Every structure is written in structure tokens, then in C-alpha cells.
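The other protein chains are all here in position, but one chain of the complex has been omitted.
Chain nomenclature is as follows: A and B, assigned in order of appearance, with residue numbering initiated at 1 for each chain independently.
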Amino acid sequence: MENQLPPSLSLGEIVGRLGGELIGDAGITVRQVATLEKATPDTIAFLANERYVGQLKGTRAGAVIVGAQLREPLDMPRIIAANPYAYFARVSALFNPAPANTAGIHPAAVVHPQARLGTGVRVGAGAVIEEGVIVGAGCSIGAGTCLDVGVELGEGSMLYPNVTIYHDCVLGKRAIVHAGVVIGADGFGIAMDEGRWLKVPQIGRVRIGDDVEIGANTTIDRGAIDDTVIEDGVKLDNQIQVGHNVRIGAHTAIAACVGIAGSSRIGRFCRIGGASGIAGHLSIADNVEISAHTLITKSITEAGTYTGAYPFESNRDWRRNAASLRNLGELTSRVRALEQALKPGKKGKT
Amino acid sequence: MENQLPPSLSLGEIVGRLGGELIGDAGITVRQVATLEKATPDTIAFLANERYVGQLKGTRAGAVIVGAQLREPLDMPRIIAANPYAYFARVSALFNPAPANTAGIHPAAVVHPQARLGTGVRVGAGAVIEEGVIVGAGCSIGAGTCLDVGVELGEGSMLYPNVTIYHDCVLGKRAIVHAGVVIGADGFGIAMDEGRWLKVPQIGRVRIGDDVEIGANTTIDRGAIDDTVIEDGVKLDNQIQVGHNVRIGAHTAIAACVGIAGSSRIGRFCRIGGASGIAGHLSIADNVEISAHTLITKSITEAGTYTGAYPFESNRDWRRNAASLRNLGELTSRVRALEQALKPGKKGKT
Partner (left out) sequence: MENQLPPSLSLGEIVGRLGGELIGDAGITVRQVATLEKATPDTIAFLANERYVGQLKGTRAGAVIVGAQLREPLDMPRIIAANPYAYFARVSALFNPAPANTAGIHPAAVVHPQARLGTGVRVGAGAVIEEGVIVGAGCSIGAGTCLDVGVELGEGSMLYPNVTIYHDCVLGKRAIVHAGVVIGADGFGIAMDEGRWLKVPQIGRVRIGDDVEIGANTTIDRGAIDDTVIEDGVKLDNQIQVGHNVRIGAHTAIAACVGIAGSSRIGRFCRIGGASGIAGHLSIADNVEISAHTLITKSITEAGTYTGAYPFESNRDWRRNAASLRNLGELTSRVRALEQALKPGKKGKT
């Protein structure tokens, strides 16, 4: 994971590898990506959102990546890309390749003799790999990470330190699992029985597809009976809670601090904003966007954007409006009464 | 924690052990629990909520557990139980007993010579048990879990990997503590003093009763002066935050992502919905139910259900309604003016 100085590339070489239209001197070389604000002449920046077009003025970047709508007005070296942010991601990956995996099992790791590790696997100090675990080729297991009995991990996956994966859970290829993640803890299955909570055994697993990234301290509970399922290409940010028997459709992206209650099914290509919540036993269609801090309390059958955050304001204004909100039902009735009173043929009276 | 094939049991044997009324062939055998949807003829399923009665059609389950109201209309083998979900929990526990504890201290664990471990204790690789810790008989301490100086743990408790318990905290019997939990970190005690925050020493402990389960990555802060207290039978889901000097009454169940601010007292048998919050220094009565995403800002003295989530809608509708909400206090005044204008004896004017 050591930082090597990235190589220089000319704009011509970049366009040669990644496509796009270059306007300007193909011989200009850059050696790193940068923000418009902090760019130096040996770096390349990007502008993905026209809202920030003002930042182009004054940038010292050697070149910029922009969309077609900025083709003309600019007079600096630029690469025109259909999707400037994705193009930028590829350029950054050229300059910042994932660190090479230094294969090997650290002497302070604990690997059960009945675990099977593929070729080129790295296991950090203090990692614990229990019986029957299968680790695919080229995986990296961070220090202090624990894989309990029977866990399976696809090729090329990277687990950062202090991750915990409970028994029998399965992850696909090229997973990226950040520090502190817990996969496969018991779901919240309790039954009230004569004044005491009875634990419901949680016998399902967590099954995770390929190319899934899971942010730091996120938790994904195992299924109560059937499995909890995360499909291919799902991206989860930090501190997300996924309840038992949830299914998250492929290529859905979920921002930090979201909670998804048990047995709900999220569609494919959804985008779920930070700290929103989805109640249990719901079904959310594909391509649904949910705004931050929104609680979804019933199923959504149509693609679209859904919102339910309280609009903030000064505390003084809020006090007045929130107090009125507590009487809104009554206010609605009063308006109806006024409308009745004003109907043709009636005189104004309450 | 290895999965053995569970034994088969006949419906007659199940009713013999657990009670309930069997309707159908007592000789039918099942060997696992299942969901109605995925059941096979050698499994038993259940229906706890009449809303899902449609799922009974087409199930291949060998038998089902249902409430009295479904006694007659069904024609498949069934067990009638007063509380089908609790009954199901007991059946599942028959087929899925907690894994036997393989006692022993892993050679890669670090146990202080002044720690006292009861009989039959298991300590995983990389676990760290400091001076003066007392671990009750039959406990299981997961890999990488750290018990700081003076921690006490009651008999039969199970701590999963990568748990951290700070000095002098006390847990009762049969605790289940999931991975990533932190118990006894300093509460958020800071005093502003001439432009700098001064740390207030947090000298209380966390005291936890018997039969408490704590979900993954939940945090429970130690008391500032007196202790933070979790009473018997409390069930905490994942990623809950419990502030310093909170007291949670016995048998209260709290769903994931809830935050409870310092010094609040929650009653017994409360049910608190996901991602809700309780402000500091409040008192919540017994048997209170709080809905998901609700912020409680004053004490609640009566049992009942309390709610404060913004009702979600399409983003377009939300934009209009939320904008109006910012003027709701004024709208209320306008309605009052209209009512005044329409009082008998007045002509319609503003």
C-alpha cells in the first residue's frame, strides 16, 4: 500500500487510452489528478457539475476534463468526455492504481489448517481464519479481521482490518469491505412470550454478489430462515444497517447511515440518500431514488424520486410552524368550514 | 459453530414437547423450519400475521404453525398455538440448538494471569483479557475481543469477535454481544471554558443485567459520575447509541440505529422503532411504543404509541407541501383572520 510517485502521461496518451476529444496541446504532461481549486500545472482536474463552473476561473490545472457543453467557451487544454466524472475516475485510476498485494500469511495471523486459501492471498497480523473458510485467489485479509467457520470469499476481494464475518456467509469476487464491517450477525428476531423476549434462531446466511463495496462499520444481518442477499455491483457507504432477509438489487447505491428493516426488497439501480430508512416487509421498485433523511413506510411501485425530510429553518420559525403542525388536521377542518360558510346562497357566518 | 444436520421430529413429538393443538397426522416428520415461500415437505413453517395469509396458498410445507383464527379454514397439517411466532421460535430452537462451546483458551489469546476464568470458558485467538477481569463459567469470548481491567461477565455469556469492553463494566448472565460492540467508552462530557472544551472525566461504569442481547456495532457509554444501566432482558439491535447515565428498563426492545441521549430513563417493556431518538434528561413510561424515525423531545408519562416521522411522498409533492410548511404558522393566522371576518355581524373583508 505504499505510495509510489505516479508516472507522467501526456494528454495525447490519456486520450489514446481512454478516448474522448482532446482540444489543446497533446504533448502537455500531467502526473496526477487534482481539484480545480488546488491544481498545479502538472495535474489534470475535472468539472462534472455545471453548478461549479465558476471554479474553472483561476484554476492552475494543466488540463481539465469537461462535458460537451463546455467545449467552446474554455480556452485551456481540455478533454471533452460524455461523462466527465467517469472519465476522471479512469484517469485517476491510471495515476493511482490499487496497491499491489504482497502475498503471504503474516506469522501473527491464525489460519485454521482446514481453511483453503487460493494463490497470492495476503493475510495480515492478527487476522483469524476459522475452519472450512475458503478464500479466493488474490484476496487480501486485513489485520485483526475474523472469518468464522465456513465463510467463502471470491477471488480478488479486499477486506480491511477489524472486519468480522460470521459463519457460512458468502461474498463474491472483487469485494471491498472496509474496516469495522460486521456481516452475518444475528438479525433482530425476538418473540414476546409471557413477558419475556424469546430469541428466534437466525439460521439464514448473508450472500453477497460480485463487485460489491461495503463502507466502514456497516452491518448486514444474516437471515432468520432464508438468506439476506446483496446482489452484484451494490455499493454501500459507511454505517449502513441491513436487517435480516433484506434483498438489495444489483447496482443499487446507498449513502451512509441508512437503515433497512427486515425482509424489505430494494430494486436494481436505486439510489438511497443518507440516513434515510426503509421499514420492514416493503418492496421498492427499480430505479427509485430516495432523498436523505426520508422514511419509507410503504412499498414503492414506480421509479421516481421520493422525499420526506422536514424542511429546516431558524429555530424561531420552526417553533411557530411546528406548533401549528400539531393542529394541522384541525386547521384543515376549519378551512373546510369556511368554504362551506362561503358557498353560494350562504351568508358569511361560522 | 459447525452446522450438523438437525434431527427429524414428528409433529406428535413437537406437540408433546411444546404443547399446542395438532390437527393432522401426528406421524408426519419434519427436520427444519422454513418460510412458507421456500418450504419443502420435510419442513414446518408458520404464519404469525394474518396480513400474509395469502402466502399459505401454494406452500409446500409439511405443516404450519398458526393462530386459532386459522384453525378451520386450512386443510393442511397444522399446529394451533396461542402465539404462533413464539411457538415457531421454540420449534426452531429444537432444530437449531446454540452451538456447543468448545472450551479452551486459544494459544494466540492474551489472558492476564490475574484474570479469573470460570469453567468451560472459550477464548478465541487474539482476544485480550486484562488484569482483574472475571469471566463466568461457560462464557465464549470471540477472536479479537478486548476486556479491559476489571470487567465482569456473568455465566453463559457469548461475546462475538472484535468487541471492546472498557474497564470495570459489568455484564450479567447469558449476555449475547455481537461483533463490533463498544461498552463503556467515555460519555460525551465536555464543558465549554473560555473558548476551549474541557473534558469531564467519565467515572461511572456500564452495568448490564441478565439475558441482554446487544447488536453489532452498538455503543453504550459509561456514566459520567453514576453508572449507565441496562436492566434484565433488554434487547438492543445493531448500531444503537446509548449515552452516559441512561437507564433502560427491563424487557425493553430497541430497533437498529436508535440514539438515546445522556441521562434519559426508558421504562420497562417499551418498544422503540428504528432510527428514532430520545433527547437527554427525559423519562419515558413503561409500555411506551415509539415509531421509527421519531424524535422524542419531552418526557412521556403514559403508555401508548408516539410518532413523529415526516410522511414521505413524491419529490414533486414534497416540494410544494414542504414549502407550505415553512409558512404554516402564518397560514394558521390567516385562517383565524378569515374566521373573524366571517363572524355573524361582520361583512366579508380581511
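Note that in this section a contact is a pair of C-beta atoms (placed from the backbone, for glycine too) under 8 Å apart; a residue touches a chain by one contact, two chains touch by 3 or more.
Keep in mind that this is a model prediction, so the values were computed, not measured.
Touching the missing chain, out of B:P77, B:G138 or B:G243, is residue B:G243. Interface note: of B:G62, B:P77, B:G126 or B:G249, the residue touching the hidden chain in the full complex is B:G126. When the omitted chain is restored, the residue from A:V53, A:L70 or A:A253 that touches it is A:A253.
The chain not displayed touches subunit B at residues 108, 110, 126, 128, 131-132, 144, 146, 148-150, 162, 164, 166-168, 180, 182, 185-186, 188-193, 195-201, 203, 217, 219, 221, 225-226, 239, 241, 243, 257, 259, 261, 275, 277, 279, 291, 294-297, 304-311, 313, 317, 320-321, 323-325, 327-328, 331, 334-335, 338, 341-342, 348-350. Interface residues of subunit A facing the missing partner chain: 1-3, 33-35, 37-38, 83, 85-86, 88-90, 92-93, 96, 98, 106, 108, 124-126, 142-144, 160-162, 176, 178-180, 211, 213, 215-217, 233, 235, 237-239, 251, 253, 255-257, 269, 274-275, 292-293, 309-315, 318-319, 322-323, 325-329, 331-332, 335, 338-339, 341-344, 346-348.
As a convention for this text, only the chains that are shown with their structure count from here on.
Computed from the mean C-alpha positions, the centre of subunit A lies at a distance of 25 Å from the centre of subunit B.
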